[in-house]
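The other protein chains are all here in position, but one chain of the complex has been omitted.
Then we have chain A:
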Amino acid sequence: MTPQPPFRVPAFRHPLQELTVNPRATHRRALACAATVITAGLLLTACGGGKDDSKGSAPAGAKNAGDKSSTVSIGISDKDCAPTPATVPAGTITFDVSNKGSAKVTEAELLDGGKILGEKENLTPGLSGDFTLNLDAGKYQIYCPGAKTEKTDFTVTGAAEKTWKDDPALVTATQQYATWVTGEVKELVAGTDAFTAAVKAGRTDEAKTLYGKARIHYERIEPTAEIWGDIDGRIDGRIDDAATAADFTGFHRIEQSLWEKNSTAGLGVLADQLSADVHDLYTKVQTVEYQPAAIANGATDLVNEIQSSKITGEEERYSHIDLLDFDGNLAGANEAVTVLLPVLKVKDPTLAATVAQRYQATADALKAYAATPGYENSGYVDYRKVTDAQRRVLAQAVDAYAESVSKIAGKIA
């Protein structure tokens, strides 16, 4: 499946963007539920991905679709598979598919963009069958591979689906989050410029103390930065992400020299590139249009990231300031949760309380390792000093928090 950016980015919808596979992106799913399937009295939701970002995160389901029932006949032939009628109201729609005599065309599918919502296969001449879908208003296609005209338009009419944009509280939440992200990236730019200036001036010790101060802002907004896989890779990629030695750039490449070689030699070009990339990122993030569900799932990804790359000591393998990154990821997740909390408190107060309590437990667990000024001025102890047993305690708090955060997206829409 082609990875998709988690947030809608109207100004940057170059096709390449969607084809860029970012191996480090932890989340790339803009989700919307397009149809429900009703068969033999069973109601099955058959949502397979967002067909349209503008539908936002609202699960379309039967509650949004109309309650009308229609039957559409589809006759398969060598020529085509035109539906009759070609336009029906939203609701429960049964597609009667029959093959009157085509040997080469034996199936019909209902497509929503590139996605198959329903189909009837293996209809050899003389056979017929049906499938039933609960469809929202929209443009669909009937597809019969092998026919002269393979795709015929099919339209479902009805009131526009209700979306999260009809809820002012969610609109406010997305705006708050956007403002916060932009502010963080602004801090990232300032911090990175100070850091790269020290690197270029050969002030190794100063660069080490500025490294974490710049990075924490990146760790807070990673779900947004990961929209642009190439920039993210250049800024935050690890040595094992790089295809060639020359592809290893950005913070961690500089980190490697600073701590492994205690040197800034040869880092000038890398510093300039890093600075340019974060400036570029600042321009780009201001165009992002956030969806509530994507914000929530971005929070889950941030907490998962703590588990997969901070608890393990993987990310800051040279500087060992992993606990500062932990802090950044946790703060980023908490900001996302916080903007959604007013809505969540209404939709699911129990979950809201659980999330808040588990956040606090995680923050408290982390706080046990806070230090002033801390290892390399990070505000935390050297992560190598944290024992396996202590890491397990941290991980258990993170796990529990992540589990509760993962339930938010489905509740707020």
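The working rule: a contact is a pair of C-beta atoms (placed from the backbone, for glycine too) under 8 Å apart; a residue touches a chain by one contact, two chains touch by 3 or more; residues count from 1.
Just so we're on the same page, contacts and distances are computed from a predicted model.
For the chain that does not appear here, its UniProt entry gives the protein name "Deferrochelatase", which is one of "Branched-chain amino acid ABC transporter permease", "ATP synthase subunit a", "Deferrochelatase" or "MBL fold metallo-hydrolase". Of the candidate positions A:A293, A:L323 or A:V337, contact with the hidden chain is made by A:A293. Of the listed residues A:A190, A:A276 or A:A361, the one in contact with the hidden chain in the full complex is A:A361. Touch with the chain that is not drawn comes from one residue among A:K151, A:R203, A:R391 or A:K407, which is A:K407. The missing chain, though absent from the display, is touched by one residue of A:L127, A:A201, A:V269 or A:A370; that residue is A:L127.
Within chain A, the residues in touch with the undisplayed chain are 31-33, 37, 39-50, 57, 59, 61, 109-110, 116-124, 127-129, 131-133, 293, 296-297, 354, 358, 361, 396, 399-400, 403-404, 406-407, 409-411, 413.
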